[in-house]
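Omission of a single protein chain aside, the complex is shown with its protein chains in their original locations.
And now, chain A:
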Amino acid sequence: MPATQSLVTIKGRKDGLVLVMNEACAYRDLLIELKEKLAASTNLNKNGPVISVKIEMGNRYIDADQRDQLKQIIHSYDHLKVEEIHSNVLTYAELDKIKEQEKMVTMVRIVRSGQVLSVQGNLLLIGDVNPGGVISASGNIYVLGSLRGVASAGQGEDRKDAVIVASIMAPTQLKIGVTMSRNERNTAEVLTERHMFECAYLDEHIGKIVIDRIQTTMKKGNLPFTLNKM
């Protein structure tokens, strides 16, 4: 590799900067050049609107410490914000974690009062959640039965895009990520109501959990990301 070729290429885009990093050189050299390049671009020191930065690492593996290090260098400029650090390389451990997040755990049981069912990934529960019962998942929750207890989706990493779907939706409390909502109706009323096939998702515009018929949600066209994917 000729020494004259730059290791860090800064590209300007409509939505911010893209830093393309050479994937074959030493990591240390990369950092040195990154610092030089940033220092050299004088207009970065000026005050202005916040510019988002995407770092493209190519086929280089970078661990969490290195990610922090890169962020630190870039965040030393006040109006630069790292949006994403993208690398084509994953460790097996990271892959396992992603697989864990995306797997579907199927359970056939009744979650009764006082029982807690907690899973990694998406939960498909065939059976009921009775009042006083708790289910929780790091991904989405689907209940083929009545949901009368507490359901928490997107737990662990505050996944705002998680959804909760139930054949009969009459929960006492719902939680998506860190946002909670509770049922205002009294317990006796809830028992007799029949809310069929409803979906709860976090409406980011109002920051609240919304429960709606799945058909209505589809019509509005604001289906949460997770359901859109399917």
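Note that in this section contacts are C-beta pairs under 8 Å (C-beta built on N, C-alpha and C of every residue); 3 or more make two chains touch, one makes a residue touch a chain; residues count from 1.
One rule holds for everything that comes next: contacts and distances are computed from a predicted model.
Its UniProt record calls the unshown chain "Septum site-determining protein MinD", which is the correct pick from "Septum site-determining protein MinD", "Response regulator", "Carbon monoxide dehydrogenase" or "Acetolactate synthase". For the chain left out of this panel, the touching residue among A:Lys35, A:Lys81, A:Arg112 or A:Lys160 is A:Arg112. Note on the undisplayed chain: of the listed residues A:Ser52, A:Gln101 or A:Asn130, the one touching it is A:Asn130. Residues 110, 112-115, 128, 130-133, 146, 148, 187-188, 191-192 are the ones on chain A that touch the missing chain.
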